[in-house]
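A single protein chain has been omitted; all remaining protein chains appear in their positions.
Up next is chain A:
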Amino acid sequence: MAGPVVSSDAAADSQAKISADIEEISRDYAASGAVETQPRIDYAPYRSSILRHPTKDLHHADPETIELWAPAFGQRDVHALESDLTIQGGGEPIGERMTVRGRVLDGDGRPVRHQLVEIWQANAAGRYIHKRDQHPAPIDPNFTGVGRCLTGADGSYSFTTIKPGPYPWKNHHNAWRPAHIHFSLFGTDFTQRMITQMYFPGDPLFDLDPIYQAIVDPQARERLVATYDHDTSAHEWSLGYVWDIVLTGSHRTPTEEDTDV
């Protein structure tokens, strides 16, 4: 192996080949009658997953001590202004100003309160601030694409940002990622930790994208798509999207503080 990323960056396959593979897996899933809610980790159309997924089944563990708790974050960690990605430079970033808001809930419907939410995204032209991003689209000097917030007592979060652009990548020839915002989430116990991506309604790239399609269940995929919400849009200012996030269930018996809304 010449280098660790070469094999997946070769971009040898056509979209038609990748799409055919996606379709075949999708047909097999539909015929199986099973219901899956998470992505496959073994999903060959996403080329770099081939050598990076465990082949053995995940081993069942009953959570103990430390796993029944999550790290705590507070105002010391996150400044209130970090949830506004449009004020981090000397001027206004270019693009479509938007708000994305929603709630973080656990699998029992309880709000995840005062917990850390981190996001990162491309700018309006589809470019990240990252040395490995070689996409010849402009960097916006007024936009880092990075934000953080703490959820409120009702599990709510809100970010002001710029709508990210789609961008090319090297999974296959002419591969483009649908526009998305990366989200990193913590729950009330360690086992709920997750990282995911939020998408925008009606993206024409959905069917072509092996990362999105690695969630083989159509209904499960939909859970990553935000809803346009006109009440969240602000007059002569920004467009609004709503996206709620559900973590897996907590394993710790809820305390009064967890449940008392």
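Methods note: contacts are C-beta pairs under 8 Å (C-beta built on N, C-alpha and C of every residue); 3 or more make two chains touch, one makes a residue touch a chain; residues count from 1.
Convention: contacts and distances are computed from a predicted model.
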**Item:** Listed names "PQQ-dependent sugar dehydrogenase", "Vitamin B12 import ATP-binding protein BtuD", "Amino acid ABC transporter permease" or "Protocatechuate 3,4-dioxygenase subunit alpha", matching UniProt entry of the absent chain
**Value:** "Protocatechuate 3,4-dioxygenase subunit alpha"
**Item:** Contacting the left-out chain in the complete assembly, out of A:W120, A:Y157, A:F200 or A:Y241
**Value:** A:W120
**Item:** Which residue of A:S48, A:N142 or A:S233 touches the chain not shown here
**Value:** A:S48
**Prompt:** Can you name the residues of chain A that touch the chain not displayed here?
**Reply:** 1, 4-5, 8, 34-43, 46, 48-56, 58-67, 69-78, 105-110, 116, 118-120, 122, 128-133, 144-146, 182, 184, 190-191, 193-197, 211-212, 214-215, 220-221, 223-224, 245-251, 259, 261
